[in-house]
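Below is one structure, written out as structure tokens; the observations come after it.
Of the protein chains in this complex, one is absent; all others appear in place.
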Amino acid sequence: MKRGIPLIIAGVVGTVLVIQYFIPHTPFGVLNDVFSDWFSIIQATAIWLGALNLIKVSGDKVYKRKRDWQFSLVVILCFLLMVIVGFFFSGGRRFLDPGTPFSLLYDYVYSPLVAMMFALLAFFVGSASYRAFRARNKEATVLLIAAFVVMLGRVPLGDALTGWLPDWLHLSVISNWIMNVPNLAGQRAIMIGIALGIVSTSLRLILGIERSYLGGE
Amino acid sequence: MASEKTKAFLLKMIGIDRRIIFIFVFIALSVPMFISIDMNIPTSPEVEMLVETMEKLPDGAKVLVSLDYDPSSEPELQPMAETFLIYAMRRNFKIIVIGLWPQGAIQAERAKAVAEEHEGKEFVYGENYINLGFQSGNELVIQRMGSSIPAAFPRDYFGRPVDEFPIMQGVKNFSNIDYVFNLSAGYPGTIEWVLFAVDKFGATLGAGNTAVQAPMIYPYLGKQLKGLAGGMKGGAELEILTSLEGRAVKYMVGQTFAHAVIVLFIIIANIAYFATRDSKKGGVL
Partner (left out) sequence: MSVFGIWVGAVLTLGILSFLYKDNPFYKMSEAIFLGISAGYWFVSLFWQNLVPKLFDNLGITKLLGLNEEDGAIQAIFVHGEYDERIWYFIAGILGIMMLLRLVPKIGWISRWPLAFVVGTTAGVYLTRYLASNAVAQINNSLKDFIVIGQPDFISWTNFNYLLIIIGVTTGLTYFYFSKEHKGITGGAAKIGIYFLMITFGASFGYTVMSRMSLLIGRLDFLYSDWLRLIP
């Protein structure tokens, strides 16, 4: 029950979806559509699980008065605010209409916060570039030069610095060449390698050889 | 080799408090906000390919726009969304918006408002524009759309059944869509659109990506992906090539300063590194 049935489920579902690639007709085509719809619903509940788990962990911190428990209380209160506003005070299915309380919370609370969280990385990129990026060997030097050419070539400064040279030596032209030739080649090699790894792992999951997703017991 | 005094100064510089570096970054990006410089922004083949494909579409074409990003990628991708919707308005495209990220559909409404203000007219909801909202399921949503778009998105962004709307009449799957335009900040995004919509169902796809993801998309260019606008520079090129210069072009001043500062940081740090390296040991001092 605990391990046997999940392995059978994974194997059967995976096999059906592999077969439907080759035989898209009934019943495999129909099963493909059905499984896709079910996946959408189950994934929604999986994300719900994540949100509820966050509240559970925060609640635990508040209950046991762990360090910074006050901030965990803020997490819970903000979650409840968003849920109550979204479920009951924003017009139901029309909760995203402009001007609803939910929409206002999205515009003036959620958006600035998520944007600034990621914008912080700009400072850390600057700091990391200064403190860690060294041309210690030939490979690192090649990496550094490629980074310089791309960074300068992607802004007008690159052409301003090399404008006096023949067209093919302009940094924007070299930068385009780097992206479309050596970068493309390297990315393609990585992509093919990853694809082969995914094929191997998918096969192991379908055949039940890989069981780590089931956890212990 | 540098003298002892110089070495000590350089070592101090390498070990500088990172908050000083933060201040430099802040100033480098703040100052250009107040400067207006006319910049010559060269265009790249991948954005030219994107615009060429858009221009080959007939007036009134049915275009599926998938906005797969959240407000954290807004400065890079929102200008592209606004530019595309303005262009779509001028070409009378029929726009079907979806989101594989929950925030994408909301960002579409923000871009639509900007496009309508810019053109001084509105999309007619249900006739030349519809927002089908978000569906969870990542690439399985695209796979489901391959057999039935209404089954994947039974209701629109405002909760109404999609078969009520004229724009959705005759839209069953990708064979009824002339072009797919995707703006992507990660997973699910352009890669999933290529794997499923293009390679499985034969859709024609153009994309805009954040600069973090763009290098990974180059292998698809040409055969699987008909054009790519990467990062803020890509957004600026899109604005220039469609003669709709806006935010992305304005932001390129700040981008230029930022890149110059980073390059300078790396050069200074490496000069200090080599000057203070122990030449006997051949390693770092």
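Points to keep in mind about this one:
When the chains are written out, they are named A and B in that same order, and each has its own residue count from 1.
The rule is short, and it goes like this: a contact is a pair of C-beta atoms (placed from the backbone, for glycine too) under 8 Å apart; a residue touches a chain by one contact, two chains touch by 3 or more.
This is a predicted model, so every value here is computed, not measured.
When you scan B:Leu64, B:Ala258 or B:Ala272 for touch with the missing chain, the hit is B:Ala258. Considering the complete assembly, subunit B touches the hidden chain via residues 19, 22, 25, 29-30, 33-34, 72-76, 102, 133-136, 139-140, 143, 154-155, 157, 159, 161, 194-196, 199-200, 210-212, 214-216, 219, 222-224, 230-233, 251, 254-255, 258-259, 262. Residues 2-3, 5-7, 9-18, 21, 34-56, 68, 71-72, 74-83, 86-87, 92-93, 95, 102, 104-123, 125, 129, 139-140, 142-151, 154, 177-196, 198-199, 201-203, 205-206, 213-215, 217 are the ones on subunit A that touch the missing chain.
Simple rule for what comes next: only the chains that are shown with their structure count from here on.
Every residue of subunit B that touches subunit A in the complex is listed here, in rising order: 14, 16, 18, 21-22, 24-26, 29, 39-42, 44-46, 70-75, 103, 105-106, 109, 133, 135-138, 140-141, 143-144, 147-148, 151-152, 155, 157-159, 215-216, 218-219, 221, 231, 233, 252, 255-256, 258-263, 265-266, 268-270, 273, 284. Interface of subunit A with subunit B (complex): residues 29, 32-33, 35-37, 39-40, 43-44, 47, 92-94, 96-98, 103, 106, 110-112, 114-115, 117-119, 122-123, 125-127, 129-131, 133-136, 144, 147-148, 151-152, 154-157, 159, 170, 172, 176, 179-180, 183-184, 187-188, 191.
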